[in-house]
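Other chains dropped; remaining ones untouched in position.
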Amino acid sequence: SQNRKITVGALRFTSHSGSFIAFERGYFSDAGLDVELKFFQAAQPMAVAIASGSIDYAVTAVSGGLISLAQKGAVKVIGGALTEEPGIDGQKIIASDVAFKAGVTSPKMLDGKVFGMSTAGSSFHYMGSKIASAEGVSLKFKPLQKVGAIIGALKSGQIDAWSIVPHIAKPLARSGAAHIIGNVSDYLPNYQITTVFTSARNAAEEKAMTRNFLSGFSKGVADYNATMIERTGGEDGVSEMVRLIHKYVYANRPLEKAAPSIINGTMRLNEGAALNVTSIQDQLKWFQSEALVDADITMDTLVDSSYVKTIHA
Amino acid sequence: MSDVEETEIARQVAFRGGGFAPKPYRWIGLAVFVMLISLAELGTQNGFISPLTLPKPSDVFLKFRELYETGLLRKHLEPSLTRLAVGGALGATIGIAVGVLIGLFSYIRAGLVPLVAAIFPIPKIALLPLFVIWFGIDEASKYALIAFGTFTPTVVATYGAVDNVDRNLIRMAQSFGLSWKSIVRKIILPGAMPGILSGLRISLAIAIILLVAAEMLGAEYGIGAYILEAGSLYDLDRLFAGVVMLSLLGVLLSAVIGGIERYVLRWRT
Amino acid sequence: MDIRLSGISHSYDGFEVLRDITLDIPSGKIVCIVGPTGCGKSTLLRLIGGLERPAKGSVLQLGLPAEDCLNPLTYVFQDFALLPWRSVAGNISLVLEDHGMKKSAITEIVNNVLARTKLTEFARALPKQLSGGMKQRVAIARALAVKPAVMLMDEPLSALDSQTRELLMSDLVKLWTQQPFTAVYVTHNLDEAVRMGHSIVVLSRCPGKIREIIHLEKPLAERSYGDGELQFRQKYLWNLMRDEALAADAELVNV
C-alpha cells in the first residue's frame, strides 16, 4: 500500500524476463516497490537514462559506455543477470552463408575475416576479440550500429561472422542465411553477459530500496530458471511462462509465432543476481587494453559488490 | 494591289514562340506510382528481385491493413503526431520569435547569427545521448529533439524574410509617424509571412525526418519506433509500411501548409 | 505653415550629393524640383520630411500646422508604397490607427478621402486588383487623410504610363483647386513640372545645387494639355538641362 514508486528500464528481450515475471507476479509489490516498467530500443540510452535519474534500475551488458558512466560517478553495477554457462545453450558464433561455403566452418578459420558489431566497445566487440585471441587469429571489426544492419550485412555476405543470442542465431541458421560455427561459452566460460545496475546514488544512499528491488528481481529470476530450464512445471509451466513473457517480447506477433522464438532464447539467468566478478574484471581489463576507457578505472568504480553473492571463477 | 502578283512572295510569318511553360498532367504522377509499384510487385513475385532487396508491395499493403485492423495504426500514429505537433510548434514558435528579433535588432543579429550557423550542421542524432541527460527519456526529450531540429531552419528563414520586407513600406510607415510597435506588427510581420511560411515547409519536413531519431529515445509506440523495430528485426514489410506512413504524412503536411499559404497570402499576386 | 531650407548640404560616405541648398516653400503653393538623375532630388525630399538628417544646414517649419493636422509632412511615393495585404480602405486607415481616434472617426475620414479621390467603390479592393493609376490615387487619398500641412511628392506619376499620368495630373489640379495644399513635387518630367508647379527649382548635376528658379503665374486650372506658353517654358527648361541629362545617362552606375 505504502509502496515506493520506482522505474525499471528494460529491453524487449527474453533476457529481461526476470523483471517481467517479478512485475507480473507481484514480487516487486511484495518487496514494497511500486514498479513502472520503461522500455528502450537499445541498451545505451538505458544506461544514460539511469545516469540522468530517469530510471532507477536496469539490466544491460557491460559496455564501454557503461564503464564510462561509472567513471563519471553516475552508475554502478550491483548484480548479475545473464551468464554463459558451459552446457547450457548460450550465445552462438555464426558465419555468413558465403563465408561458410568458402570454408569458415569453425572459429579457427576466421583469420582475416570481418566480424560484425554494433559499435566499438560493445559486447560483440569484446566477444569477437576474445574469440580471436583464443584462436590466435586476427579479425576485422565492422561497426554497423544497429542489429538490423548487422543482420542485413550478414545475409548479403558482407560480413563473415558475428556472435549473437540464440533466438536470433537459430532462425538465421535455419533460413540458410547463416551457419552456427561455435558457442561463445567455449571461449568465455562464465562470461557475465548482462548485469543489473543502478545509479551510483541509489547504490550508495538507497540501500534498502536497492535490496528490495534485488529481492523482487531474484524471485522473478528463480521462477524463470525453474520453469524454463529445470522445467519444474513441465510443458504447461513453460507455456504459461511463455504467455507471460509474450506480453513483453514479440508482443506484436501472435503467440504461436512468438513462442518458439521465446523458447529458443532461453538462457540461464543468475540465481539471486549473483555477479561473476572475475568476468567483469576481465571485461574491464579488455576495455582498458583497447584504450576504449581510461586505464585508471578500478573495479570499485564500476561495481558495488555489497548487495549480491559474488562469484570468482 | 493585285493578289495574283503578290501570292508568290507573300509568306505567313512563322511561329516561333511557345514552350518553356510547364503544363500540368495530373494523371502522369499517378501513373508513375502505379507503374513503379507494379514493377516491384512483379519483380518480387517472380523472384527477379530478391526478398532481401525489396518487400512485396502487396505484403506491405497487407501489413498496413493488419495495422489498421488491430488498431495498432492509431496507437502508433497518435504519439507520433503529438510529438510532431508539440515539438514542431515549439521549434517553429521559438524559431520565428528569434528570427524576428534577429531581423529587428542589429546586436541580437550579430550575436546569434554565427551561433545559429554553427548549430545548423550539427546532426541531431549525434546528440542523442546528451538529450537523455538533458531532457530525460520521456516525451520531453522527444519534443526537445524535434523542436531543436526545426528551430534552426525556421530562424534562418524568418530573419531572411524580415530582411526581405520592402524597406519602402517601412519608410512610408515612418513618414506617417507610425510607432515602432505598429511598424513591426502591421508591416514587418505580414510582410515577412510569405518567407516564414515557405521556411515552415522545410522545417516541418525536417521535423518528420527527426521523428525517427526522436523515437530512438525510448519510445514504444510511434511511427519512428515502429520503423526502428522493423529495422532491427530486418522486417522489410513493416519497415516499408512505416516509411510509407512517414511519406504520406509529409505530403499531407506540405498540402496543409499550401492551403494555409493560399488562405493567409491571398493578397499575393 | 511654410518650410525653409537654409544652407543644406549632404553627403553619403564622403560622396557629396547636395550642396548649399537654400529655399523657401510657401504655404499653399506647389514647388516643383527638377534635375538630372542622381542629382539628389529624392535625398532633398527625405531631408525635408525628416527621414534623414542633413549633414549641414537645417530644415525649419515656420509657423504651426493646422489644429487637425495629423502628420504635417506627408509623402506620396513613386512606387505607391501600399501594403498589399490591406484593402484600399485598410491602407488609408493604417495611417490613422496610431492617433488614438475612435473607429467611427477613422471610418468617416476614410470615406471622406475616398469620395474626394473618387475611390469609394474600390474601398474593399486589394492593391493587386488595381491599375497603377488607381494605386497612386489610393496613395494620394492616404496622404490627404492625415490632413498634411505639406505634401512631399517624389515623382508621384513616374511609374504610370503617360495616359494615366495625364488623368492623374488633372485630378491633382482639381484637388488643389478645391482646397489648395502646399507641396514639394519632385519630377523628371518637364511637362509635369510646368503643369503642376507654381515655381520650378532646377538642380544641377551631382552634387545638386540650385541652378535656377522659374516662377509660373498662370493658374493651375488654366494650364492645359499642350498649352503654347507652357511649351515654351518647357523647351527653355529642356535646353537648360539637356547636356547634363546626357552626361548623367552615360555614367556607369556604381554597384
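As written, the chain order gives the labels A, B and C, with residue 1 at the start of each chain.
Everything that follows uses one rule, which is that a contact is a pair of C-beta atoms (placed from the backbone, for glycine too) under 8 Å apart; a residue touches a chain by one contact, two chains touch by 3 or more.
If you're wondering where the values come from, they're calculated on a predicted model, not measured in any experiment.
Composition of the entire complex, written as a formula in the shown labels, equals A x1, B x2, C x2.
The rule is short, and it goes like this: only the chains that are shown with their structure count from here on.
Interchain contacts link the chains end to end along an open line, per the touch definition above. Located most centrally within the structure is B, per distance between chain CA means and the overall CA mean.
The greatest centre-to-centre distance from chain B, using averaged C-alpha positions, is reached by C.
Averaged Cα coordinates give chain A a centre that lies 40 Å from the centre of chain B.
Chain centres here are Cα averages; for chain A and chain C they lie 83 Å apart. Within chain A, contacts with two or more other chains are made by no residue at all. Taken in their complex, chain B has these residues touching chain A: 52, 72, 128-129, 132-134, 136-138, 215-220, 225, 228-234. Of all the residues in chain A, the ones that touch chain B in their complex are 9, 38-42, 44-46, 48-49, 51-52, 54-55, 65, 146-149, 151-152, 155-156, 252. On the side of chain C, the complex with chain B involves touching residues 49, 51, 70-71, 73-75, 77, 79, 81, 83-86, 94-95, 97-98, 126-128, 142, 146, 152.
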